[in-house]
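For this depiction, one protein chain was excluded, whereas all remaining protein chains were kept in their positions.
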Amino acid sequence: MVRTTTGRAGILLLASVTVLVVAAPVVTAAGTELRIGTHTDEGPLTPYGYTFGYPGLQLVRLTYDSLFIMDRERRPVPWLVREYEVSEDGKRWTLRLHEGIKFHDGSDLTSADVKFTYTYMTRHAHAVWQRALRGIEAIETPDPFTVEVRLAAPQPLFALRPLAEVPILPAHIWEGVTDPRAFTDATGSGPYRLAEYRPGHFYRFEAHPDYFHPEWKPAVGTIVMPIIPDATTLFTALRAGQVDMATRVVPPELVEELRQAPGVAVQRGPSFVSTLLQINAEREPFDRVEFRRALALAVDVQNLVDTIQLGYATAGGPGFVHPMSAWLLLPGPEAQYDPDRARSLLEGIGFTDRTGDGLREDPAGMPFKQTILVYADRADRVRAAEILAEAFRAIGLRTEVKAMEAGTVDSLVWPEFDVTKGRDYDLAMWGWSAGIQENPLSLRELVHSQGSLNIGAFSDPEVDQVADRLLVATGIADFGPVVSELARLVADRVPFVTLWYPDGIYAYRPEAYDGWVYVKGLGILDKLSLVTRRVEVPEAAPVAEPPPARQRGWAWLLLAAAAGAAVVLFGLRRARPARP
Amino acid sequence: MRGRLGTRAVQYGVLIFLTVALNFFLPRAMPGSPLAYLAGEDVGLMSAEVRREVLARHALDLPLGTQFARYLGNLVRGDLGHSYQRGRPVAEIIAERLPWTLLLTATSLVLSTLIGVALGAWAAWRRGQSSDLSLLLVVMFFRSMPSFWIAVILVAVFAVGLGWFPIYGAYTPWLVATGWERVLNVLRHLALPVLSLTLIGSAETFLVMRYAMLDVLGEDYIATARAKGLSERVVLYKHALRNALLPVATVFMLNLGFTVSGATVIETVFAYPGLGRLMYEAVLSRDYPLLQASFLVVTLAVVLANLLADLLYPLLDPRVRLSDGA
Partner (left out) sequence: MAHEGVTRLGRALKTSPPGMLGISVLAVLLLMAVLAPATAPYGPRERVGRPFQPPGSRHLLGTNDVGQDILSEVIWGARVSLTIGIVAALAATSVGTVAGCAAGYFGGLVDGVLMRTVDLVLVVPFVPLMILLAAYLGPSLYNLVFVIAGLMWARPARVVRSQVLSLRTRLYVEAAKAAGGSAPHMIRRHIVPGVLPLVLAEFVVCASLAMLIEASLSFLGLGDPLQKSWGTTLYYARVRGAFLTGAWVWWVLPPGLLITLTVLGFALTGFTLEAHCGPRLARRGAGR
């Protein structure tokens, strides 16, 4: 019996020592690092290796520079380029680079690198870069700091795409790389150098000490980006001071919570991301404009914004174009909610309720049912789909929601991401990234009958005609009227129902770093947020203090309760007489 | 003897081939396309030539049969291919994640087995008494909680509330320490995920151990041993425990095989760089080469562990003879 007790005591002692050693309070290394919790692993951060536009491409832009940059209002302004001229006919761009631009390995960035990059990217397949560089006839480099680009036709958006879009590669590193997807060296000229990448774990960036820009310098010495896929963990870490910023958009229900959390600040702004109800305009009865109009009239977009987004969104304009878009000259058309008119439209095309069960039959008298497809992992969209189904039932349309894994939905709505491969759906919850709003030419791809993003096979000669006018624009000023006209037409013909544009809401700890700027339509994770108008590399503010001890009281209580329970259990057992 | 080994070799050969085929065809049978990850985000804007070029580069334009033949050929040469999404050799990616995965899953497997065996034996010994019942309830209580729930609670109490442990990651990225300090840092990151997995994992071993022990304790020789006046401790550990080990060893070896596949949910919650999360992401992005290879690794580990279990049985219990017809 004595031996037993010693044995037990020994184990207890060992266990408590282990706990004490391992569980000593976490010492947050008070360094100069800024800790940005990011929600996805974006792969190797080369222009060919990143995965998503957000946050991947934003991180690529930290390590690489482009000739132009998008300012806070998302207008292209010169960056690597010091000054530039455009010829009278708009076909020749002469770009003069800053002098003394250094890549992270110390070599110079010259016009030869620009020419190499633009040539390399037209030859090596990548959906974004290759398309951006279309229409370039020739590139000349009369001296190391001058680039002359000759275009086949004037491109009024040339500064936006490709100049502000295409990152410049170091020629001496990328020469001879035949498979850019399998190449992982991320040496660039950007304000930060990718110092370490542990897939699935973290990225570490170091400030580029010789950053070329005369005014703008890296704002922070070290940026560490732990990859934290789970939203709960990410925001818990932010609140507990274990990360200083979260790249994930704050979900509406957490905004107030985080605003009130000590040491946490929240920035909110418009985002050009869109959420839509996509319609398969190829399939009966969705090919009838009256039917599509009825669907649009049955939807109360403001109610969706209030219910799903708790008001943190802009209600969708039926013309798709975001009301704050720089391209929209006139105020866009307003969404209308009018179920009665929807009902009469349906009656008008023969959708009536003959059986008296409250649900309409199609003109041939057969029962009608439509299905809304939605990504199963997007809770907000699943909820929206449920509400939409309710709204459609209210105008007498039997509607079913089908939630499936994202890849499966894609394969039905947009097989192989090629609109010529057909489609198999009625309605689908869909969304486009911010970039679509930024380039008016993308709008054409969306609604033109030949457009490569026209995933509903929508076709309307009048829309085609207006959309084609975007192609022949010769100056920036030409786009405004066409975009406004197109938005009006889209609202009338309903290729899809634009539901809402979610707000961009981002949370961070200002005591760690407070230089965040909200870039319109995009958010605060941007190169502009992480460069500062100073000359020397400053020390970042010290890391947040651990949360005050007061907050820990409840956890101790819980522990004590658990310990108490154990003692009681143990004691009870002891109190019993030994077995016969 | 040779004949029996031969049959077994044939059995395992067929099994491995079937799983390799399954691992090849199942991912490709899923609807969806890896193109979005092969060509970048604006995949829809690709021209037809670019599309063809991308497909051809990854041999995705060939008939499935040809692709399979190529895959087998590469496999024989030991070439697992490049990941679509990450652009790096698959073998490299898996090798990088495997140590972290094993650190997490194997540690908790060992811990949960030890706890399960000890508590299970004790509960069986005290069969029908209140301590038996309360142990059962406590163990099942943890088993019944969804794993992400346990994880979130542990984070709330030990990481946020008490501040003892970090919330995420496998080690502190900005730590420049070496030696013991680094080991300690890794251990500290490991503590909560391991604790979650151990709390969840102990139940099966506990239950199997308890029931197997009950069965053994009913045997005559145990009664004999007791009657001979051997101490309870000797009877319990020398006789009963040993005879109840077979089912426990089976459970252990089953789980041992699966340590390789990681723990997706726990890895997700604690942002731990393991294979579970990797495989899950590979499924979503339709990263066929990465999928095939990681499934293959899991297959080999599980089959090997089960084979090992079969070979271990006679060692654990000399009376067990396998493969002789009854």
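Every chain is named by a letter (A and B) in the order it is written, and numbering of its residues begins at 1.
As a working rule, contacts are C-beta pairs under 8 Å (C-beta built on N, C-alpha and C of every residue); 3 or more make two chains touch, one makes a residue touch a chain.
Bear in mind the structure is a predicted one, so any value in this text is a computation, not a measurement.
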Option touching the unshown chain, where A:141, A:184 or A:232 are the choices: A:232
Residue, one of B:102, B:145, B:184 or B:230, that touches the chain absent here: B:145
With respect to the chain omitted from the figure, which of A:379, A:472 or A:561 is a touching residue? A:379
Which listed residue (B:35, B:119 or B:251) would be found touching the missing chain in the intact complex? B:251
Residues of chain A in contact with the chain not shown: 231-232, 235-236, 239, 251, 253-254, 257, 307-308, 310, 375-379, 382-383, 386-387, 390, 401-408, 411
For review purposes, identify every residue of chain B that touches the missing chain, sorted by number. 7-8, 11-12, 14-15, 18-19, 22-23, 26-27, 29-31, 127-128, 133, 136-137, 140-141, 143-149, 152, 203-204, 207-208, 210-212, 214-215, 217-220, 223, 243, 246-247, 249-251, 254, 257, 264-265, 268, 279-280, 283, 291, 295, 298-299, 302-303, 306, 309-310, 313, 317, 319-320, 322-326
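Following the convention adopted for this analysis, only the chains that are shown with their structure count from here on.
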Per the touch rule above, chain B residues touching chain A in the complex are 30-33, 35-47, 50-51, 53-54, 57, 82, 85-88, 93, 96-97, 126, 129-131, 134, 152, 155-170, 172-175, 184, 187-188, 191, 268-271, 273-274, 277-278, 281, 284, 286
Considering the complex alone, what residue numbers of chain A touch chain B? 21-26, 29, 31, 33, 35, 37, 41, 43-44, 48-53, 56-57, 125-128, 130-131, 179, 181-184, 196, 198-202, 204, 222, 224, 226-230, 232-233, 236-237, 239-240, 242, 405-408, 410-412, 414-419, 433, 435, 445, 452-453, 455, 546-547, 551-552, 554-556, 558-559, 569, 572-573, 576, 579
